[in-house]
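Encoded as structure tokens, here's the structure I'll be asking about.
A protein chain is absent from this complex, but the other protein chains hold their places.
Moving on, here comes subunit A:
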Amino acid sequence: MRTIALVKRVCIQMVRDKRTLALMMVAPLVILTLLHFLLSSDTTTPKLGVNGVEESLINELKEKEIEIIQYDQLKNPDQLIKDENLDAILQLEGDQIDLTITNDDPSKAKVLQTKVLQAISTVNASEQATNLANLVEDIGRQLPNTPIYLPQAKVPEFNTSYIYGSSDTTFFDQLSPILVGFFVFFFVFLISGIGLLRERTTGTLDRLMATPIQRRDIVFGYLIGYGFFAIIQTIIVVFYATKILDIMLVGSLWNVILINLSLALVALLLGILLSAFANSEFQMMQFIPIAIIPQVFFAGILPFEGMPEWMQLVAKCMPMYYGGNALVDVMYKGLGLSDIKNELFVLLGFALVFIVLNILALKKYRKI
């Protein structure tokens, strides 16, 4: 009964607080949209200055979507790159190949370098094939009546197939499941934490302790009250991400919602738990770099296998690690419920532990 009274009150307060409601419902969508367009936009075609490069190689490079600008002579490539705003300069002199790269964006530089190398080796391979064919023809002419069979040298055909995703997969596709989960986690944390904090700072929590309400009534009242809004938020975010932004979703939408709801539950409880250790909204904000931001690093953005062992242990203490992994499994890899059930159980375990800790933390206000 008392829990219901609390749920009702939390809901009225939330609905009246339009700004907070908007922050919870709209802010994640805005950020997701921004990131979507930032991360999945096509990379601009790189500009390559060339000097002394044969026509065949230039064609090969153009085929790889590189813009070619030819220079007859090059005195000072470093200066030219800066002046002409090029990404790289390729110079060929005899057997010597010089590639000068700006490297202002290392990942783009790597891609460009790989493309240039591929182009050169393709051209070389076909040149050699032609040379070989010519050689065979020569020998054939010099040694008449000697049949020479040489299988036509061909540039081998190269096929790439992908287990997860496709050649069109962008960084955003792999990142977005984690981001969806993270934003649900972050905003639910923030709003529920500040909600209970306000109750503490205005003295109403203290005042509640003079009524026969039980500590667990308070925890469950907040859990259900804010949980209601967290559910709505989760559903909005997931639908927006998958239906409107068209983020890659290979697995089941329901599993995605299930994972995000578990994450929201953990975030909600963590928020109200940490609010016990904050005396103001500002102090609540101070928990963000400590308790929230690190989670995103361990959620699958950085490769887990590459971490030192102790970091892997840290990762395993973070709810986002399980949430992020499960979301990538479902959205990107298309795995099913049986593959993510362990992660879900761990998240529920976190929730249970946080419920107990919350009830204990309220002991600060009343012993019974």
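Throughout what follows, a residue touches a chain if its C-beta (ideal position, glycine included) is under 8 Å from a C-beta of that chain, and two chains touch if they have at least 3 such contacts; residues count from 1.
Keep this in mind: contacts and distances are computed from a predicted model.
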Note = In UniProt, out of "FAD-dependent oxidoreductase", "ABC transporter ATP-binding protein", "Fructose dehydrogenase large subunit" or "Lactate utilization protein B", the chain dropped from the view is recorded as "ABC transporter ATP-binding protein"
Request  = For the chain that's not shown, point to the residue among A:1, A:163 or A:290 touching it.
outcome  = A:1
Ask   = Hey, which of A:84, A:105, A:138 or A:206 is the one touching the hidden chain?
value = A:206
Message = Take the complete complex as the reference. Which residues in subunit A touch the chain that isn't displayed?
response = 1-2, 4-5, 8-9, 12-13, 16-17, 202-204, 206-214, 365-368
